[in-house]
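Just one protein chain is left out here, and the rest sit where they should.
Chain naming follows the written order as A, B, C and D, and within any one chain the residues start at number 1.
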Amino acid sequence: MNYSELLAELFLMPLVAFVVGLLMVLMMRKISARLQRRIGPPFFQPIYDIIKLYGKDTQISHGLIHDIGIVMAVGGYIGAELLLPVPGMDGIADKGGIITLSYFLMIPSLGMALGVGQCANPNGSIGISRALTAMLAYDIPFILIVFGAAWHYESTSLVGMLEYQQTHQWGIVEMPLLAIAGLFALQGMLGKQPFEIYIAPAEIATGPMVEMSGKYMGGLFVMQSFQLYTAGVLYASLFLGGGTTWLELLPKAFFVVAIPMSIAFMFPRYKTEDVVRLMWKWPVMLALISLAFIL
Amino acid sequence: MKKIEYKDKGSILNPLKNLQFFARKPITEKLQPRPASASYRGFHINDMDKCIGCSSCQKICDNAAITMVEVPSIAEDASKGIRNLRPAIDYGRCCWCALCVDICPTSAIELSREYVHTCDGDETDSYFVFPQESGIHGLNFEKGWTKTKDSDLLDRERRPMQEMKPEDRIDNFDEIVDGFTMEMAVEEASRCVDCGLCEDACPAHMHAPNYIRSIYEGNLEQAVEWMYETNPFSHVCGRVCTHICESACSLGRVGEDGVKTSQPIAIRWLKRFAMDHVPKTKIKQIAKKGKATKKSGQRVAIIGAGPAGLTTAFDLVKKGHQVTVYEAQPKGGGMTRYGIPNYRLPEDRLDQDIEVIQSVGVDIQYNVRIGKDITMQQLQKDNDAVVLAIGLQNGRSTRIPGSENKNVKKAVDLLRMIPKGEEFEVPKSAVIIGGGNVAMDIARSLARLQKQKFGKVGITVSALETLGKNFLADDEEVKESKEEDITILDARGPVQCVIDKKGKLTGLETVKVVSIFDDKGRFAPKYDDSDKQFHEAEMVVEAIGQMADISVLGEELTEELEWNRGRIQVDENGSTSVEWLWSAGDMVNGPDVIHAVADGHRVATDIDKYLRKEKKS
Amino acid sequence: MRPENYQAVQLGDSNEYEIFIGPNHPGIEGNYAFRLLLDGDTIVKGTADAGYLHRGFEKLMEGRLWIQNLALVPRICVPDPAPMEVVYSMAVEEIMGIEAPRRAQWIRVMQLELSRVAAHLFTFGGHAATTGMYTPMFWGVADRDLVLDLFEEFTGGRVYSIYNIPGGVRRELPDGFLQKLSHLLDYLESRQNDYDNLLFTNQVFVKRAKNTGTLSKKDALELGVTGPNLRACGLEFDIRKNDPYLVYDELDFEIPTQQHGDAYSRILVRRDELFQSIKILRQVIEKLPSIDGPIRTTIPNPLSWNVKTGEAYARVESSKGELAYYVVSNGKDKPYRVHVRGPSSMHAVQTLEHLAKGARLEDVAQIMFSLDACPPEVDR
Amino acid sequence: MNKHKSIDEILKKVNDVKILHKRERRIRVDVAADSLTTVLELLKGQASFVHLSAISCVDWIDDGEFELVYHVWSYEENCLVSVHTRIDREKAKFVSVYDLYKPADFFERDIYEMYGVFFIGSPRMEKFILTEWHGIPPMLKDFDSESYVQNTFNWTEYNPDWLQELEQQGGGIAIKPEEIRLSGELHNMSTHRERDKKKKQDNVKGWKS
Partner (left out) sequence: MKKELKIKEKSTERTNPLARVFDDFISFCQSKSLFMLHYCTGCGAIELPPAMTSRFDMERLGIQPMVTPRQADILLITGYVSVKTLKRVILTYEQMQSPKYVIGICSCTVNGGMYWQSYATAKKLNEYLPVDVYIAGCMPRPEAVIEGLQRLKNNIKNDRKEQKGSAWKDYFRRYDYYLGNQQHLFGDDWQTPTDIIAEAKLYGLETEETYGKHTDQLLKIQKPLLPQEMKVRMKP
């Protein structure tokens, strides 16, 4: 592999992720619209939103840390995209395995925590403390899943895992319990109901986002599309065999994302302690049982 | 209904059942605004022709959103009760409660089904709308909330007035109308919407809304006070006024189909009610209110103690001048006494009005005929101003062949004789020529005399005008006349009084009237000569109009004055071409009490102004 | 980047901190504020702060004619305006000594119950939204809109009907209206399963709502709690039954109650009430055609009713609780005094403060919405 | 109306009570100010009037008095008793009934800020709704809301095209709603009269012809 190709990939992978992520955001909004018996936003709505936010005349910064926080949030995901192998592009996936990816996935939350902390808005602070608690909650099963998958596939590299699944069976067939636990973790990671406590508009006015505006909010919107993409593709890669072509991967990824979305609009949110209790109970148990099988 | 127990924990799967909504169609409406319901309270529309500018909508509007705007292009007509005011609505206040629709007496203002109006921040002017038939944006939306039978807030029906039955009243001159009871009066008064159209229409601009309001509040003295502000002949007007106010009344309008027929407020009867129920002494006190305490020392002579003369006197006395009224007859009241039969206006009521006027300080000298007992020159010398208010005492003649017969009489002459008790031969049958109220008066008076004498009525009224179309007499008069067995022949013109060879009157010949006025609106009746009728009668009475007896003036003065078509030329204040002489009342305006009163006020004001100027100089 | 300043907030020497819910806050019902003193996630003290919607209604009403106030009164409670006009009309009628014709009374019952259905559908959505579930709100508001369509049909206005008038109602029902009403009721009943599945038996919602904002019967009585909130504490009391007005004593319906007094009990009571209202409406559909007669007694000129001297305390059961008007007339064309006793004035202030104490931050919004407090009733 | 006889008997224990059975389930009771708490205590204690529905205040400015009306309801008797009492308008102080009825907290505070009646013993005698209001208690009859509004706020001045057109023709705004509303003279025709003064002169001319 030559450097120019790698550079192209490093540029293309986040771009593809962004575009696909936008489509996923659109899908999410369309799903909610359908369930709520309405039409929903037009096709280009997610991109309009982002451009609008970046085009705002006023951009309020709450200091350097605030700026850095957002950069971390988006950057964490961009980093994650580079580690996610997709058809035709591996990026630096072979350099860092799933463990690195897991760390990258934590960066955005920490970045947010930093940025929000600077805003000095109590709602934001409460939100971010809840978000960190929630992260703690879903990270335990997530780590277990990553651990289990790595053990099962005997590789910490996603490329390796994909190769394994393409030669063997899909992960979901071989590790169904772990896959279910993965769905739980996915719901938590995406911060969708019933694990949505840290946003909670009715209590803390969307928590961490309360002071975000303009391009910072735009950054969060970008982050969201990356997040959906990452979640979808990561889950598809871990349990659904990934895909050799985009045509194979994308339906899987969209399907994966559609599941939590469909569930989300049917449930209210749990309280923080319930989130922790639930997350540490069922998915952890499932993951542990699954681990037991694997081990 | 499925019961849900509290102890049920619920299910995690139940909500997922609703994923079926993926397969269901959205219920979102199209972006285009939906048509509103049939009785929606949308933006206003106003039918400019129906609207009379009564401003009831403005008064009921709870948000003070309605401004009355003057539209010069609309012709005002006070006598028909039309103002050139139209409502404009401030959508920065309106709440679309539609109370304005429900109160509108003419169903002019209505709400349409249009409901979308947006504007940019600097276009708030568009919030002040002047509703027309096509709606706020000229889009001709369908009507929404309109007036229906149930939604009409107005009380459209007049409280019925108790009257004597025809058989009870026909043989006497007792007053026919009973008058309201307190309860009825309050109910009738409660119908008023205070639009003031009556006040505009009234020649004397009586404060009808105010006294109606006072009656409604049960404060009759207050009501009388309002009346005496503009009319010292309230007793008379409470009975025999031509009530132009009632034809102008906004409640007399009939609205859309489905709205009950509507009757104007019985303003005249309410006035009568208030006057009848306040004691005379109290009225005297009220009449004195506002009388100037300082005497001006100037003197005014008034010729004729009719409504015009006495009103002038009343006003001038209150302004501190010394006034003497000269009356040729033994009693005051002029044509109201000697032209209106007792069953319509009992004499004691008239006496009371005059008494009240006298109590204010007006000096009336009865049985003094100017030109005979005192000359005009004398009057001029003794007084600073002289008012001529002698009314129209002489009847006009048709001048048809045979009208010079002694049994062809003039209505005014007969009417004057009846209250005086002067004897005349009551005919067994009579024909009255004319269709106005005077014709009805004489017809009904004669009918009463006939009934007393012969036990039966034989009166025919022959009028040029057609009943129900352009008939001159009031509907009530016609109705009551018919009840009293009087035959009314409409659209018939007199041709000749038939006189037999002995010179005795046998009756009247009439022909059918085709039209009364020519194209230019001048009086030029056309007859259909083929349709001739003969009406047998012992007496023919002409009741086609009156004229003034100007003999009082004396030749010199007659010469000096300017004349206009047989009447003295006066300016708008009643001042004649001679500096010290004013003229008022019927002889200027034609026969009508309320006009005479209005005239009296006007003349009094002008004289007062003149006297003040004179005093200064 | 733009210059931005911040207001310093003194926190004091404890680790308690203050946050504001409202007036501009999605967790608040309407324009209302609630000041919370928090220790961690637990509320030490909650203080209601009202007055954002204060318009001085009572003062305004003293300055308007009796009839003009009709347009004003529905504004006191926006989600459930019909009882306002009815109770005002009833109070004025009582002073005037007149009674609305029977047909008008039945129509009023219909209007009240339709309004209750609309208000409850609205509340479900609001309550659910405070727990993070928005779909019931979308559904509820859309279904409520169908009720509003009917309101539009017979009163001419979607939200503010301004349909009552002392002495009766303003207009006859349009043709075929009862049929439309019947269709709507069928539709609403057919939706029952969807709502049950989505909301009332949703495990997560049940978990959130149970034991949240629990009010004992004793406290409820002491705090002057009324309406569905009181019935959720176990007292079977309904003004429609126990202090009947209009023709409620001729109608067959039950008073749904629950025993636990928490948010879940309250929403269950409301759910059951909604179906009781449908039951009442069915009876109206059946009975109304057979009741002929005028819809309004003749009243004197609306521009100047002189209501005779007197006073009346009229009350009805609105969707939120006991709604009462104390009207005093001194015989003039305007009311001398109107005192509005909105049910929410009890629920949104003292009861909410009582329940907030010791509650969790997550639950405050839910408690408020489960009490179905309507701020304009507090502020007037 | 003898349904609530027991209530009558309870109330008769207090001196100078006027009891009026207005209609079914509505009783009006008039008491002197100093026996009001006794009456309420009796009602609550002996006839289970546990629900304080409302406290209304009426400002009888001509009498120089405030009327306080306590509406209490009994869930057992199903009856609403309105206890009326009058206090001096100048010395607007009264005892709180918070010990008896907790909802009094809200109503008394409301009356305090709207009328300025101070309730001794009420827990929160402070501003609640009118925190940003600095004038006299607005519900007092001597507070003239209309003139306050006229002095404090501006109205939108509209000048739409149609109005300009009418003005060119010689018409324009004739009667502003404020003229009849703020003068309180809905039934006094003075506004019409002013406007029509000139017109009537013209009309009179018209009558003559």
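Just a few scattered comments:
The criterion applied here is as follows: a residue touches a chain if its C-beta (ideal position, glycine included) is under 8 Å from a C-beta of that chain, and two chains touch if they have at least 3 such contacts.
What you see is a predicted model; the values in this text were computed from it and never measured.
Under the touch definition stated at the start, the shown chains contacted by the missing one in the entire complex are A, B, C, D. Although one chain is not drawn, the whole complex shows that of B:4, B:45, B:64 or B:224 it is B:64 that touches it.
One of B:29, B:422 or B:518 touches the chain omitted from the figure, and that residue is B:29. Only one of B:11, B:79, B:124 or B:172 touches the chain withheld from this view, namely B:124. Across the entire complex, the residue among C:108, C:158, C:296 or C:347 in touch with the chain not shown is C:158. Across C:51, C:168, C:213 or C:256, the residue that sits in touch with the chain not pictured is C:51.
Hidden from this view is one chain, which touches subunit B at 26-29, 31, 33-34, 36, 62-65, 90-96, 115-124, 127. Take subunit A: the residues that touch the chain left off the picture are 29, 33, 36-42, 44-45, 47-49, 51-52, 55-60, 117, 120, 201, 205-206, 209-214, 217.
Contact between subunit D and the unshown chain involves residues 130-133, 135, 138, 143, 145-146, 148-149, 152-156, 181.
Just so it is clear, only the chains that are shown with their structure count from here on.
Subunit B has its Cα centroid 87 Å from the Cα centroid of subunit A. One inter-chain figure worth recording: subunit B and subunit D are separated by 43 Å, centre to centre, where each centre is the mean of the chain's CA atoms. Among the residues of subunit B, those in touch with two or more other chains are 15, 18, 27, 59, 61, 194, 213.
Counting partners per residue, subunit A has 35, 37-38, 266-267 as the residues that reach two or more other chains. Contact between chains, using the touch rule, shows up for A-B, A-C, B-C, B-D, C-D. Against subunit A, in their complex, subunit C makes its touches with residues 1-2, 4, 6, 17-19, 21, 25-27, 41, 128-135, 138-139, 142, 198, 202, 204-205, 207-208, 360-362, 364-366. Subunit B contributes residues 15-16, 18-19, 21-22, 24, 26-28 to its touches with subunit A in the complex. Subunit A makes touch with subunit C in their complex at residues 32, 35-38, 58-62, 120, 122-123, 126, 193-194, 196-197, 200-205, 265-272, 274.
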